[in-house]
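Excluded from the complex is one protein chain; the other protein chains are retained at their positions.
Note that the chains take the letters A, B, C, D and E in the order they are written out, and that residue 1 is the start of every chain.
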Amino acid sequence: MSLGSLASDPELQKFVATKELENQITAQVHHLTNICFDKCLESSGSASDLSARQTVCLQNCVERFLDCSVLITNRTVQRIQQGR
Amino acid sequence: MSLGSLASDPELQKFVATKELENQITAQVHHLTNICFDKCLESSGSASDLSARQTVCLQNCVERFLDCSVLITNRTVQRIQQGR
Amino acid sequence: MSLGSLASDPELQKFVATKELENQITAQVHHLTNICFDKCLESSGSASDLSARQTVCLQNCVERFLDCSVLITNRTVQRIQQGR
Amino acid sequence: TVQQQLAIQHAQELLQKLSDKCFKACVQKPGSTLSSSEQKCISQCSDRYMEAWNVVSRSYADRIKREQNRH
Amino acid sequence: TVQQQLAIQHAQELLQKLSDKCFKACVQKPGSTLSSSEQKCISQCSDRYMEAWNVVSRSYADRIKREQNRH
Partner (left out) sequence: TVQQQLAIQHAQELLQKLSDKCFKACVQKPGSTLSSSEQKCISQCSDRYMEAWNVVSRSYADRIKREQNRH
C-alpha cells in the first residue's frame, strides 16, 4: 500500500481522528488539574485524603473554567461578526 | 509528483518558509502579549478600555523586551567569541 | 533509497535514538536551570559571580529534584500495582 | 488551506490563553455558577487582552520594519 | 501500539508535572539529602495531585456528555 492511498483510507482517518481527540482530552485534563489544584488545594495542610470541600471545589473549578471559555469564545465571535 | 521532487520544489520551499516566519511572528506576539499584559495592566481596575498610559506601557514593553533580547544575544555572542 | 527502507536502517535508527536522547537531556537541563535559578539565586543582589553557597545550592537542587522524581515515580508504580 | 489552518490554530491558542488568564484573575473560589461579577470581570479581562494583543502586534510589526530599514 | 505509546507519553507528562509542582511546594532550600519531612510532604502532595487528576477527569467527562446530550 502506498503512502498516498494509506492517507486516504477512511478507516485509518477515523482511527487517527479518534486518537487525536483522546489526546486533546487528556492534554486538557492535565491543564485543568494544574489550574484547579492551585485554586482548590493551596491550604490543604497535611491531610491524607482530599476533603469533601476540596472535591466539590475541584468539580466546580472544571465547570466554571469551561463556562469561562464558552463566555470568552461567544464574546470573541460576536466582536468578529460586528467587525470591531 | 513524488514526495522527493515536491520537497525540492523552490516555489514550495519559499511558501513553507514564509508560512513558518508568519507562524513564528504570531507565536512571538502571543508571548509578548502574555508578558506585557502582566507588566502593564495589573492595576487596571474595571475600566472599559485601555487607558492612554496602558497603551504607551504596552508599546514600551514590546520595544524594551526586544532591546533586552538584543543586549543578551550580543553579550552571549561576545562570551562565546572570548571562549569564556 | 525509499522512505520505507531508510526508516528500517539500523544505523539511522541508532543515530536518531542518540540525537533524541541528547535532545531530552538538553531539554531537562533547560528545565532544571529554570527551577533551580529561582530556588537558589533569588536574593543574589548585584554580585558579579555565583557565590560558593549559590553553586552548592544549585548542585543540591539538581540532586534533590531527581530524588523527588524517583520518589514520586516509585510511589506511582506502587499505587498502580496495588490497583488503587 | 494551510493559511486557514494556521489562522484557526492561532485563534484557538489565543482563546486558550484568554481563558487561562481571565479565569485565574476573575474566579477566586469556583462556586456552583459564575456570579454576575465574575462574568463582568471575565468580559472586561478578555476585551482588554484582545486590545493589548492588537497594540503589541502593531508595535512588534513597527519594530521589525524599522530594523529592516536600518540594514 | 499507538495506544500504548500515548499512554506512556501521558504518564511521563503526569510524572513531570507532579515532580515540578511537589518539588516547588515541598523543597524550600535544597540540602544534601531530602529530609524526612520533605519526603512526607512530597508523598502527600503527589497522592493529592493524583486524586485531583481523577476528580477533574471525571468532571470533564461528565460535562462533555451533558453538552452532547443538549445538542
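The criterion applied here is as follows: a contact is a pair of C-beta atoms (placed from the backbone, for glycine too) under 8 Å apart; a residue touches a chain by one contact, two chains touch by 3 or more.
Quick caveat, the model's predicted, so the values are computed rather than measured.
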(Q) Need a quick check: the contact residues on chain B for the chain that isn't drawn. (A) 35-36, 39-40, 57, 60-61, 63-65, 67-69, 71-73, 75-76, 79
(Q) Across the whole complex, list the residues on chain C that are touched by the chain not included here. (A) 19, 22-23, 25-26, 28-30, 32-34, 36-37, 40-41, 44, 46-50, 54-55, 58-59, 61-63, 66
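Everything that follows uses one rule, which is that only the chains that are shown with their structure count from here on.
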Q | Recurring contact interface, reference A-D, options C-E, A-E or B-D [over half identical by residue number] | A | C-E
Q: Let me have the rounded angstrom distance from the C-alpha centre of chain D over to the C-alpha centre of chain E, please.
A: 27
Q. Where the centres are mean C-alpha positions, what is the separation of chain A from chain E, in Å?
A. 15
Q: Could you list the positions in chain A whose residues touch two or more of the other chains?
A: 3, 36, 40, 61, 63
**Q.** Sequence positions of chain E contacting 2 or more other chains
**A.** 47
